[in-house]
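Excluded from the complex is one protein chain; the other protein chains are retained at their positions.
The block that comes next holds subunit A.
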Amino acid sequence: MALKKIIVFSLIIYFLILFQTSFLVHFVLLRYLPNLAVIFVLFLSIREKPDEKTALIMSFVGGLLLDAFSAKPFGFYALIFLITSLIIKFLLRKYIRLEISKA
């Protein structure tokens, strides 16, 4: 089930990156192009249950895919995405604990 999720999410990120690098780049009117892969990974990290690990894996995979299409050294985005996702998970876990302790 988790593997199926990972494959589906990887494909989504892959298409988002393609859409961004081949379609959105034409729109010179948009001064700041949104990084769709980052948005998607952040969305997964926030929505996911604290004990799940899919978002972490997706962060790393998404980063790797973005690395493949960027001029940065391979692994640059992969590590940044992973660390960002870890921080979000850590903050969310802490926040939920506080909520529980209040209850």
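Heads up, the rule we're going with is that a contact is a pair of C-beta atoms (placed from the backbone, for glycine too) under 8 Å apart; a residue touches a chain by one contact, two chains touch by 3 or more; residues count from 1.
Here, contacts and distances are computed from a predicted model.
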Undepicted complex member, UniProt protein name, chosen from "Heme chaperone HemW", "Acyl-CoA carboxylase subunit beta", "Acetoin dehydrogenase E1 component alpha subunit" or "Cell shape-determining protein MreC": "Cell shape-determining protein MreC"
Identified contact with the non-displayed chain, of A:F19, A:F43 or A:Y95: A:F19
Absent-chain interface as seen on subunit A, which is shown: 14, 18-19, 21-29, 60, 65, 67-69, 73-75, 78-79, 82
